[in-house]
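Every protein chain except one is present and positioned as in the full complex.
A and B are the chain letters, set down in written order, and residue numbers restart from 1 in every chain.
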Amino acid sequence: MSADEVRQAGLELGRNDLLTHEQAGSAIFGFWVFLMSDAVIFALLFATYGVMLPATVGGPTPADEYKLVPTLIETVLLLTSSFTFGLASVAMKHGASRRQLLGWLGVTLILGIGFLGMELHDFMIMFSDGAVPSRSGYLSSFFALVPLHGLHVFFGSVWIVVMMVQVLTFGLDARVKVNLQRLGLFWHFLDVVWIAIFSVVYLQGMIQ
Amino acid sequence: MIRQSDRKRSEIRTYVTGYVLALLLSAAAFAAVRWQHATPTSAFAVVLALALAQMVVHFRYFLHISLQRSARDDLQLVLFSAVIAGLMVAGTLVILFDLKARMS
């Protein structure tokens, strides 16, 4: 478990950086631990969703509310944003121009916002159908789980903006690199949660 | 310099592979529901299996978790978390569905 072994892909620190490799290793590992703790929260919300799925009490059901095409588009948006974030990581690691890094971050941000926009649109349609959280246990559990993921995407988007500003103010100093690295983990992690959401929530709801 | 750009290219290739695999697996899951042939249970099982595969792809190609030594700590952490989360989810479902069954 030496500092060397924990070095992450994409973390190439210069000699004069503020953080030692050891600190950077802890910083990244610590963020992993945080993500896993967060994952437990999502896992329990999935379990709760599973428990409450039958509790539609005569209100809207999954089959009434879920639509295949918007979900598919949202999935593609999010997957693509993960890919573009990957390209941003590569740009950071291999000393590509700042423009290129900011460019990929910007594309990721736009895709993220696109996803949020579509998701909000879905929710509005559900609301106008009377599928509101106060209608049933099932809808409560839906609106705790899926918007929580959306909220994470929202925070991730804010974080991207903050990091873009930091790249502009500080350049790629050690802390910016570490934080971009953490942001990357966060963003890719949200994809993993989304896989579970489109499979367990949306696709399951549309199976006849 | 050559090695540097080689590494860069191979990293980009990793992300491209991950992206393509992820798209394919997602598409397969959506297709399995859109053109559903199987019973609901087996259709859901297919969707779950594809989701699991896709998660592995994401961990492998985007989050760089692998069996290499350098990522061993992270791998152990993820596996332990998966066990605990799995325990909690499975326990919750078993207990609450049992209670539901016994009340109806």
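Keep in mind that, in the parts below, a residue touches a chain if its C-beta (ideal position, glycine included) is under 8 Å from a C-beta of that chain, and two chains touch if they have at least 3 such contacts.
The definition used in the following text is that contacts and distances are computed from a predicted model.
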Complex member absent from the view - protein name from UniProt, among "Xanthine dehydrogenase, molybdenum binding subunit apoprotein", "Sugar ABC transporter permease", "Cytochrome ubiquinol oxidase subunit I" or "Oxidoreductase probably involved in sulfite reduction": "Cytochrome ubiquinol oxidase subunit I"
Interface with the unshown chain - residue positions in subunit B: 73, 81, 84, 87-88, 91-92, 94-96, 98-99, 102-103
Contact footprint on subunit A, counting only the chain that is left out: 1, 6, 18, 22, 25-27, 29-30, 33-34, 36-38, 40-41, 44-45, 48, 51-52, 55-57, 133-138, 140-141, 143-144, 158, 162, 166, 169-170, 173, 175, 179
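Keep this in mind: only the chains that are shown with their structure count from here on.
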Cα-centroid distance, subunit A relative to subunit B, in whole angstrom: 15
Touching residues (chain side subunit B, partner subunit A) in the complex: 4-5, 7-8, 11-12, 14-16, 18-19, 22-23, 26, 29-30, 32-34, 36, 40, 43-44, 47-48, 50-51, 54-55, 58-59, 62-64, 69-70, 72-74, 77-78, 81, 84-86, 88-89, 92-93, 96-97, 100
Interfacial residue positions of subunit A with respect to subunit B in the complex: 1, 5-9, 29, 32-33, 36, 39-40, 43-44, 46-48, 50-51, 54, 68, 71-72, 75-76, 79-80, 82-83, 86-87, 90, 93-94, 185, 188-189, 191-192, 195-196, 198-200, 203-204, 206-208
